[in-house]
Structures are given as C-alpha cells and as structure tokens.
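To keep things clear, I will list the structure first and then write my remarks on it.
A single protein chain has been removed from this complex, and every other one stays in its place.
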Amino acid sequence: MTETLLSVRDLRVSYKVGASRIDAVDGASFDVPRGTIVGLVGESGCGKTTIAKALTRVIADNASITGGQMMFEGRDLVSLSERQMNALRWREIAFIPQSAMNSLDPVYTVESQLNEVLRRRGGLGRREARKRCEELFELVGIDKGRLSDYPHQFSGGMRQRVAIALALALNPKLVIADEPVTALDVIVQRQILDQLRELQAALGISVIIVTHDISVVAYICDRTVVMYAGKVAEAGSMQATLTEPSHPYTMGLRNAFPDLQGAASGTLTPIEGAPPNLAFPPPGCRFAPRCPFVLETCRQVNPPLETVGPNHVAACHRAGEAVELRTQAARVDTWSGKVLA
Amino acid sequence: MIDQFTPLIEINAAQLHYRVGGAMSALRGNPPVVKAVDGVSIVIRRGESVGLLGESGCGKTSMGRLLLKLEDVTGGDILFDGQSLSTLKGADLKRYRSRAQFIFQNPFDAVNPRFTIRQTLSEPLENAGIPPSQRQDKIIAALELVRLSEPLQYLDRYPHQLSGGQLQRVVMARALILQPEFVVADEPVSMLDVSVRAGVLNVFRDVRDRLGLTAIYISHDLALVRYVCERTIVMYLGKVMEDGPTEDIVHEPLHPYAKALVAAVPVPHPDQSHDPLPIGRGAPDPRNPPSGCVFRDRCPYAFDRCAVEIPQLQQAGTRKVACHLFDEAN
Amino acid sequence: MPHLKAAISRTLQLALVLWAVVTILFLMFRLMPGNPMAAYIDPTFTLEQQQALMAQFGLDKPLWEQYFIYIGNLLQGELGQSFRYREPVATRIWALLPNTLILTFSSLILAYTFGILAGAYLAWKRGGVVENAAIPLVLTTRAMPEFWLGMVLLAIFSFNLGWFPAGGTRPAGASYDSLWALYTSREFLSYLALPALTLAIYSQGLPLLLMRSNMLDVMKEDFVTMARIKGLSNWTVVVRHAARNALLPVMTSFAIAVGYQLQGNVVVESVFSWPGLGRELVNAVSASDYPLAQGAFLMIAVVVILMNLIADLLYALLDPRISHA
Partner (left out) sequence: MLDATIGKRPGFVRRVFQSLRLPLNDPFAVFGLSIYGLFVLTAIFADQIAPYDPTEILYTPDYMLAADLRPGEDGHILGTTSLGRDIFSQIVHGSRSALLIGLTAAFMVALIGSIVGVVSGYFRGWIDIVLMRLADIAFGIPFLPFVIVLAAFLQPSIWNVVIAMALVLWRDTARVIRSQVLTLRSRGYVDAARVAGSSDMKIILRHIAPNILPMSFLYGSIAIGWAILTEASISFLGFGDPQSISWGYMLQDAFASQALAKQAYYWFVPPGVCIILVVSAGFFITRGYENILFPKLGR
C-alpha cells in the first residue's frame, strides 16, 4: 500500500557564489509514498526550495546537482538526459509556485496558458483542449467564463487556483507545491489547502508541499520532512514528528509557535542563535551551536539519519533519549541561552 | 499620577481615502476612491495593548500610519492625549514624535543600509537634542533593553551584517530609545524566521510591561495577537467589525467575519477540525466594496437589510460588533 | 471604459503641452532682439503685402492681442508667408513633410528590425564573446555624430566608390507625376539608401540595448522558469514568453524614436541635401526666413508631441495589464 513514488538519496545541490561553493542541499534523503502529501518544512535557507526545484531539474544558472539520486518510478532523475527529463516534466511532475502572480505570463489569457500546456505538452487538439480547460476550471471551482481573463484580473486566491488547475492539466503523478499559500491571507489560505487536499484524495496523486509553516504541515500533510541547514533533521509520519519529535530542532520549533488552541498564558520559547552560514558549515551536527542538548561528539561528528520508530528517522546522536529530551524541551529555561550539557 | 483609565488615544470616525489615478482623473469628477480607512472609531486607554487584526487590504496598516501621523486623516479626527494629530505642527509635532513610535514590519527595509547601527540609533537622539556625549550610553541602554547581548559589538556594524532577528531588535531599540508612551508595531515578526519570532515577541511583551507602554499590534495572525494583546479589533475593508477582549473573540467570535477568521487560523497540531469555513469564496475588493455591509457578499448569514444599511458598531456583551444580526439584541 | 477615459485625459494633457510649446514659440519670435515685425515681414515685401500681413497678424496691436490673433491663425492652419519662397509657409511645409517622414520611417523600420533581432539574440547568448564585442560597438554607434557618419559614408560610397548619388531625392531634371511615383521609383531608392542607412546605424542601438536588457530581465521572471518546468521547448520559452514580454516597451519606444529621429534629421538632411523639414528649418534660420523657421519648428514639435501620445496609447493597448484593467 505504501509503495514509494519518489525516493531521494544523498541529494547534493551546490551553488557557485564567486569563488566559493555553497552546498544548499547537503546529502538529503527522504521518500514520497504514492498517494500521500509530504511536507518539506524548514526555515529560509534550509534548502527546501532548492530540493523542490532540483526535482524538476530547472535550477538557477549557478546551481548544479553534484551528487545523489532522485529515483522516480525506477528512473533516476539525476542521470536522465535533458531530453528524457523534459519528456517527463509536467506530464508526470508538475509544480505549483509560491506566487501565481509572477509565475503566470502577464500577456496571455489564462486559457491560452492552459492551452499551451495541453496542446504542446499533452498533444490535445483544439476542441479537446477547450473541453479540458473547462473541466479543470470546474475542478478548482472557478467559473469557466473567466478562462479568457488575464492573470492580473484574478485575486490572489483565484490565481493560486489557476496555478493548481495548470498543475493538474496533464494528470501528473507528483505535484510539487512551493509555499503554495504563503502569500495568501488566512481565510483564502485555508480554502486553498482544503482544495488541494480534496483534489489530491480524488485524483490519488502525490504532493510535496514546501513550507516554513508547521501549521500547514499539521493541517494537510501525511508525512513530514524537517530540514535544517541543507540536511534532513527528521522525517516521519506527520503525527509522529509533531507529537513525538526526536530531533531537538523539531522540538524547539514546536515551542516557538503560538497556538490558538492552547492556554492563553503560555510563553513562547525561541531557539537562540541563527542557522549557520552554509559557506562555512560547522563540522559536526549543524544544529549543535543552537542545541541545548549538545554533546562533545555533536560538535565533531555529523549524525546520520537513524530509525527511531516505524517509518520515522532522525539525525541526532541523542535520538535514543528522545522521550527524556522532550520533557526537558517543554521547559522554557532549557532554551534560555545557557546551553546544557 | 496619571489615571490609568483616561483614554490616551481617541479615534473619531477616522477616514483615509485615496484617490487612485492621476490628477486629471480628479478633474473628470467622480474619481475612483479607495477607502483604506472608513469611519473607524476606537478609544484606547493608557497602558492598553490592542491588536489590530485583519487580512491584507483591511486598513490595519493605514490605521497604524495615521496614528503615527505618517498620513493625515481625510475625514474624522485622531486625538492623542487630547490633542488633534491633524493640526500638530512645529514643537508640538516634535514632542509627539518622541512620545509615539513605530516598529516596522521588515527590519531590512526599516534601517538605512548605509548607516551603522550607531548612526541609526543616533538619529532620534539627535532630533530630540540629546548632546553627543550622552548618546552612546542611551544607545547601549536601548540595545540592552531589547536583549541584544554585548551591545558594543553591534554599534559599528552595518545592517546586512546582522540577522533578521537581531536587526528587528535594533528597530525596536530605535523605537524605545526616547522612552515613548505609545508604540505601534506593524507585523514585527512576519518577515522573521520561525525559530527567532518567539524571541522578538517576548522582548516586545516584556518591554511593554516594564515601560507601561500603550501598544498597538498590527497583524493578520490571531494567534500572535493573542500572545501580546488583551484586546483585539477585527477590521475588514477599512471598517471595524468587532472590538473586544481577545480571549472572548478567540473563544466565541460574534461577527460572521471574525468567526471565519478564527476558524481559519492554522494550528500546529495534528488533531484539528477540517470543517469548511463559514464564509463564501472570493476576496475583498477595496475598489468596489458592496453596498451596505462591506462583508455581505461573503457572509453566509446575509439578509436583505445588509445590502441597504451599513451596520454600526454596537455593544454586544463584552464587545462591540458591527453586524445587523445583533440589532435585535439592543 | 476606464482606459478610454485615461486615453482622453492623456490626449488633453498633451494638447495642453502643445499649447505651451506654441506659446513659447510665439514669445521667442516676438521677444527676440530687433524689430518684432521681422517675424512676419520682410523689408523687400511690397507695401501692400506688408500692410496685408500687418492686418492679418495684428502686428500693430499690443502683444496679448497679437497672441490671440496668432492662435486664431494657427487654428486655421495659417502660418504666414515665407520670405524666400514668397508662398504660404503651410504649403511649403506640407510639401516637405512626406520627404522627412519617408526618410524617418524607412530608417527606423530598418533600425528596429535589426535592433530587436540582434538584441534578443544577444540576450539569449549572453555572456559570450559576441556580447563582449557587440555591446561596446553598439555604444560606439550611439556616440557618433550622425552627420559625421553621413560624411564618412558619403566620402566612401559616393565620392570614392560612386555607388550612390551624393544628395537630393532625384536625378537632376527628372520629374515624376506624383510623390507616390517618385517614392516607388528605383532611382529614389539609391538616393534614400545612404541617409536612411546613416540614421539606421545611429538608431539601432536604442532598440537593441532596450530589447537585450528587457529580455535579460524577463528571463529571470518566475513565469519563464515556470515555462521551463512545464517542459516547453527552448524556442517556446524564449520567443513566446521572454521575447513577447520584452517587446512591449521596445514597441512603444518606436513612437518616441520617431520624435527623436525627426530632430536628428535636421543635420542628416543637411549633409545629404535631403529636401525635408529639418534642412528647411536650418536654411530658413540661416536666411532669417522667420515665418518658415517658425512653421517648420512647429511642425516638428507637433509630430514629437503626437508621437509621445501614440507611445502612451500604444503601451496601454499592447499591455493587457492596462488594456484589460
């Protein structure tokens, strides 16, 4: 039942900045099972968006995939020729961008942009394409009379629906959504997430949602991949990672969010410090400088991803003590700057 | 001492209407107008913390700019300590500038990138006539207030050498350096990374309590507002929809819009309701708001009266609500 | 129809500008040193002619009254009498305008066709050797005095190689039934070639640089990245998306360029003895033929302002963000 659609192993993506090389993604591994929504969560600069782009192999001019595999239905996307990769783009892997405003061409109508994909990439005839356009608009709940409108004539939420329609046009197996609701107001945000979930379940596709917001993950995802400074810190089912986190970073993130359902008088706890500069990453665990549970080995040896539960992995030397650390992490003074032994 | 219950700020039917389009469109008559703030009345007591909550385009940021006299009202009036802001000039304006301060949304935009932290923090001191010899001490004190450890090391750095969290603390230090009575914070953590947000919020809360500040916290996020404010004002398309104690609004919102807003707030828990929101699809269009109640086109409870009559803010229990559903109650 | 309103308001604005320019012109010619009547009356005119003109332009009246008479005359297309040609200025100018326009448009169409293609190509192949050589070259052509370029081309292709005639629009003594017959004759092309080429070489830099930098900007836009993620062909990405968007401002710059070119024509027409408005202006000023100079100046200004308006309207028309607001 949990057949794997995509399996990323030791993925490494590097940017050339001046003379130096920055590994924005430094050996990331995770799986996307068929028919699930996977949340790729982390702060800015953790490499989550780079992974999303790398999966389409359309990356910045100064970036390159320098290692690892991306096994998609038995094919390694890293080693496919550009021609083979292009054949696969959008037909099997589609993309929903953060800002639909900037990602729709302003000078063409929405229908013309849907048509472009349907006819040039899907091989549909004029009449079939028209029918499919109407179908897609119905699917995402926009009046088909608006097909002939230009992108700027839609509101932010509507544009995001157009972007979803566009992504679903060729019935892809995997849809990558890069911060799909970040630019939207809470109400529209919720409506778009509902729609995504509904369509995903109805069509049985897999979705990767890239986000900085744990709430989005909690609302919609089946699985979570937590990233920190170019590496996967923890990955597992959404339930497990959020209720029983095994990496101190995940534990810290949970404390840092205000919670409308929680008690009123709670105090939020920040994680002191800032993520490391990836041009000069610390030698051991990348979270070590901010971790309240740091050990001497943490500063020297990079912890590998290890199984901590069913389908649940974490990259922490003290993952075995997770139960104890979780209780400590819930206390405010644990994080108050003084790093404990 | 000062009576804690005297209002510090009285906003009386404040309006901020923008003309869109060039000067020529004004000559043609009936120019298109955006009502960023449209008849807002709020009274804020000394020492109160008020959250201005709403989606983009609801007028919350414009409200903040009016309060800081970065814009002038196009109608109505705002009184600060009994004095009208629109007629403030010269020395009075200067005094006001040291009493009311602003914390900006994007710290990287709020400081001049060519200025060192010292230069940035000196500017308000200079304008207040603090002699150069006393400035460094005040700067250090302000930086300590916002809990930047070892403040000396930051003085001669440039903004790009600081992280977002550190810079936002500098922005807060600048706002606090003249010991104001009143602070408006416009989404001060929305540009920051999740792991450092809590730190900035905590500093804000602590400093406010310690200095006894009157504070307005502008945000689209009810969870954040709840963390810092005891009172919340929900705005929609330039108008106040609901105004009352934050906990009451969180637990039992009255206005249909507030209901939808509360239901939509994301929570970081696996177990949560996935019920559809009690609101229609679509988005507010500030240029073409509906007649009557501006929310009626998305409101599931709208009835005939909503289209013809603009609902006025009226008392409903602990709160004030602008909705015809509560008309009978009075 | 909000854009119709905007178009009307812009038209009114520019009508106001035209009025201001007309007023400036009036003041310049009336307040110049010397006899204020010299603007309209040549001492060699017969006494009757002089009196007729005095009456027509109200030259014996106070300045403000003269101003209204002047505006009234303008509105009727009355520009006065040329000293040299002894014929109405308007007639003379209408006769010269086609020559100037055909030179301007032929050179600009040449320049824009080349500039747009070359600019798009340079943006596509950015960072290469071609670009490093081409950009300084293009900047150099922008730095050339147009008339000097014309001189060099004349010296080489006309005086040395003898491929093209040295000036004018037609062989000596040749006559044509109509302007149309002239413009479609083969000889005309050989007369047009050098001046048009001169102006085209100078003008191609603007569309080229504009197209290139717009393309480079657009190529960084999200929708271009998205087009790649969609697996569209490179050609589709570059032409259908990048070039189409980059072209917008270049097209509107064409109208502005017509206005600029008209000013540049003043010198180039002189080098090639091209009987156009610019050369006429120079000759009129040299010969103190003030009515003619005034008329030629006004005509050029009208075209410049008209082209500014067309540029604005074109932009609104071509950009769906404005036309479908």
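The chains carry the letters A, B and C, assigned in the order they are written, with residues numbered from 1 in each.
Following the convention adopted for this analysis, a contact is a pair of C-beta atoms (placed from the backbone, for glycine too) under 8 Å apart; a residue touches a chain by one contact, two chains touch by 3 or more.
All figures in this text were calculated on a predicted structure; none of them were measured in a lab.
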* Asked: So which of the visible chains would the left-out chain be touching?
  -> B, C
* **Hidden partner chain, touching residue among B:Arg46, B:Lys60, B:Lys138 or B:Arg174** => B:Arg174
* To do: Give the residue, chosen from B:Phe102, B:Tyr257 or B:Phe295, that touches the chain omitted from the document.
  => B:Phe102
* **Residue touching the undisplayed chain, where the options are C:Ala20, C:Ala55, C:Ile109 or C:Val239** => C:Ala20
* Asked: Which residue from C:Ala55, C:Ile71, C:Val130 or C:Ala155 sits in contact with the chain not drawn here?
  -> C:Ala155
* To do: Identify the residue among C:Met28, C:Val130 or C:Leu189 that touches the chain left out of the display.
  => C:Met28
* Go through chain B and note every residue touching the omitted chain. => 23, 65, 68, 70, 94, 97-98, 100-102, 104-106, 109-112, 114-116, 118-119, 122-124, 126-128, 132, 171, 174-175
* Name, in rising order, the residues on chain C that touch the hidden chain in the full complex. => 13-14, 16-18, 20-21, 24, 28, 32-33, 126-127, 131, 135-136, 139-140, 142-149, 151-152, 154-155, 158-160, 213, 216-217, 220, 259, 262-264, 266-267, 270-271, 278, 281-282, 285-286, 288, 293, 296-297, 300-301, 304-305, 308
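Note that in this section only the chains that are shown with their structure count from here on.
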* Centre-to-centre on C-alpha atoms, which chain is most distant from chain B? -> C
* Structure fact -> Leading the contact tally is the pair A-B
* Mind checking the centre-to-centre distance between chain A and chain C? Centres are C-alpha means, answer in whole Å. => 55
* Could you tell me the distance, in whole angstrom, between the mean C-alpha positions of chain B and chain C? => 53
* To do: Note which residues of chain A are touching chain B in the complex, please.
  => 43-44, 141, 155-158, 185-191, 194, 197, 212-216, 218-219, 238-239, 242-243, 252-261, 264, 267-272, 274-275
* Structure fact -> Interface with chain A, chain B side, in the complex: residues 55-56, 163, 165, 193-202, 220-224, 226-227, 247, 250, 260-270, 272, 274, 276-277, 279, 281-283, 285
* Sites on chain A touched by chain C in the complex -> 56, 58, 86-91, 95, 97, 99, 102-107, 109, 116-117, 120-121, 149-150, 152-153
